[in-house]
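Of the protein chains in this complex, all but one are displayed in their positions.
Labels for the chains are A and B, by order of writing; each one numbers its residues from 1.
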Amino acid sequence: MSPIFRLPGAVKSRAPLVEHDGLVFAVAVATDKSGSMYQQTKEALATIDQRLAKVGIDKSRIMTAQVFIADMAQKPEMNRAWDEWVDMSNPPMRACLGVALEGRDLVEIIVAAAK
Amino acid sequence: MSPIFRLPGAVKSRAPLVEHDGLVFAVAVATDKSGSMYQQTKEALATIDQRLAKVGIDKSRIMTAQVFIADMAQKPEMNRAWDEWVDMSNPPMRACLGVALEGRDLVEIIVAAAK
Partner (left out) sequence: MSPIFRLPGAVKSRAPLVEHDGLVFAVAVATDKSGSMYQQTKEALATIDQRLAKVGIDKSRIMTAQVFIADMAQKPEMNRAWDEWVDMSNPPMRACLGVALEGRDLVEIIVAAAK
């Protein structure tokens, strides 16, 4: 069994990114919880970028994204941040789901990418 | 880094299917939003079939499915469509979650498959 790389995070019990055998998984929320849906999405996506950079890839290598949002009525604002950010030449498969999130989190994003 | 295949979709910012290194991810909703949970699930699963066919595989190669439904009370209707459709000799791991979906969508399905 080959080692799994785990990016250290804020707590010991979870990793913000893992990589194994060319597969990369990352998660992000916004740290500024006062932000709007647009702002939180923009920040979370920027955090995804930073995390992918730790393993030498960028958003063009994202295969899938699950975007969990706390208020479906604000999906257009999430989409606005997504469309500004996404690599239109390399768009991921995406699903957007309305769920309950922690505290004032408005969005949480998971991606699967390929090295 | 080897290329990621991305099936073109209705919008430039998302792909309905991606494939890389033998891994395939696809998503589907029903296009007929007037359909019941049974009808929308049936249509979404047929769309999954069509999308997998684009990369030369069928439902027997699905490893996992996440079935997001907008009304947990209608899960039996989703299950009825699932059971009629699924390859009972090759059943995927599946999770069914009640979430908020876009507009009149009653179901959204994500699968991971292997070539």
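Here is the rule we go by: a contact is a pair of C-beta atoms (placed from the backbone, for glycine too) under 8 Å apart; a residue touches a chain by one contact, two chains touch by 3 or more.
Please read all numbers here as calculations on a predicted model, not as lab measurements.
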Touch criterion as defined above, residue of A:Leu17, A:Ala30 or A:Ala114 at the omitted chain: A:Leu17
Sole contact to the chain not displayed, among A:Ile4, A:Ala73 or A:Met88: A:Ile4
Contact footprint on subunit B, counting only the chain that is left out: 22-23, 57, 61, 63-64, 66, 72, 75, 79, 82-83, 86, 88, 90-99, 112, 114-115
Subunit A residues that touch the omitted chain in the full complex: 1-2, 4, 6, 9, 12-18, 20-21, 23, 25-27, 66, 68, 97, 99-102, 108, 110
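Criterion: only the chains that are shown with their structure count from here on.
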Distance from subunit B to subunit A - Cα centre to Cα centre, in angstrom: 21
